[in-house]
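One structure is given below, encoded as structure tokens.
Only one protein chain is missing; all other protein chains are in place.
Showing chain A:
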Amino acid sequence: MTVFLRNRIASSAIPLLFVVLGVFCLARLAGDPVDLYLPLSATEEQRAEFSAAHGFDQSIPAQLWDYLGQVVRLDFGESLRTGQSAGEMVLTAFPATLQLAAVTMVIAVLAAILVGSVAAYRPNSAVDRFSSLLAMTAASIPDFWFAIVGVLIFGVSLEWLPTSGVIGGPEIWVLPIATLLIRPFGVLVQVVRGSMVAALSAPYVKVARSKGASERRVVFGHALRNATTPVLTVAGDLTIGLVNGAVVVETIFGWPGIGKLMIDSILQRDFAVLQAAVLLTAVTIFALNIVVDVAHALIDARVRQPVQA
């Protein structure tokens, strides 16, 4: 298992480096922050001073070298916009997104397993068709539209939920999580259903039934366990995709997470914050990939077998 883990970490670290380099260079190609931060009538000297103070007067490789040196010392620089430490800003915002993503994925996976299994148990039944329709609809609705309509219906018309915000009881979670949930739920239901249909028609299920195992044990003990592998893989990918959804949800609902921070720092060319946010997100995704791989290996012996052999 240690060898397996080591190999996985090594192979994931290379893309991580590419992400960091890519964001660093692309951000700098997208425009000069001087115009955004200095008054419109700033003189040439003021501009030069600003550039020098933030190192923008150096060549991109020189800036990159300085940046990497800072990152090694865990110094992520200062936000151009707020003057705060970029590392602190990102660490303050990150838990908010993590909370949303974690709760969303747990609900999405559990709900998808339930709905997907029920649908797969009797393929082409009315229940199956209804759940497929539900899943397709959920996976296709644009999250932006869903969020705004949710606010208008449940926030303004029915007055059941607050329109937005993070201060309040459990009700404040409902719309943001529902918005984030729809796509992963829709996709996962289809994946669970597909792999459960295959698993339930596999020979070992017939064997289990012929041995007199209970239906509950057949479905959840035998079939589901084997159907879990693709679900886990897809759920891992969808969790990574939640970062995109988080941008929309956090922007609309005023949730102070890393998605909102990232979009603001892109628009404001706040390089230090953008880089810190991308780095932290990339490390998280990298860690998540390893967790998914390990879980995969734990569930399915075939995955870890070649490494051990």
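Operating definition for what follows: contacts are C-beta pairs under 8 Å (C-beta built on N, C-alpha and C of every residue); 3 or more make two chains touch, one makes a residue touch a chain; residues count from 1.
In this section, contacts and distances are computed from a predicted model.
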item	value
Protein name, per the UniProt record, of whichever chain is missing from view ("Acyl-CoA dehydrogenase", "Peptide ABC transporter substrate-binding protein", "Tryptophan synthase beta chain" or "Metallophosphoesterase")	"Peptide ABC transporter substrate-binding protein"
Selected from A:Gly22, A:Gly55, A:Pro95 or A:Pro142 as touching the chain missing from the view	A:Pro95
Option touching the unshown chain, where A:Val151, A:Met262 or A:Val292 are the choices	A:Val151
Touching residue (missing chain; options A:Ala13, A:Leu26, A:Ala62 or A:Leu267)	A:Leu267
Residue of A:Gln63, A:Ser117 or A:Asn226 touching the missing chain in the full complex	A:Asn226
For chain A, the residues touching the chain missing from this view	30-33, 35-36, 38-43, 46, 49-50, 81-84, 89, 92-93, 95-96, 98-99, 102-103, 106, 148, 151-152, 155-156, 159, 162-169, 172-173, 202-204, 207, 217, 220-222, 225-226, 251-257, 260-261, 264, 267-269, 301-302, 305-306, 309
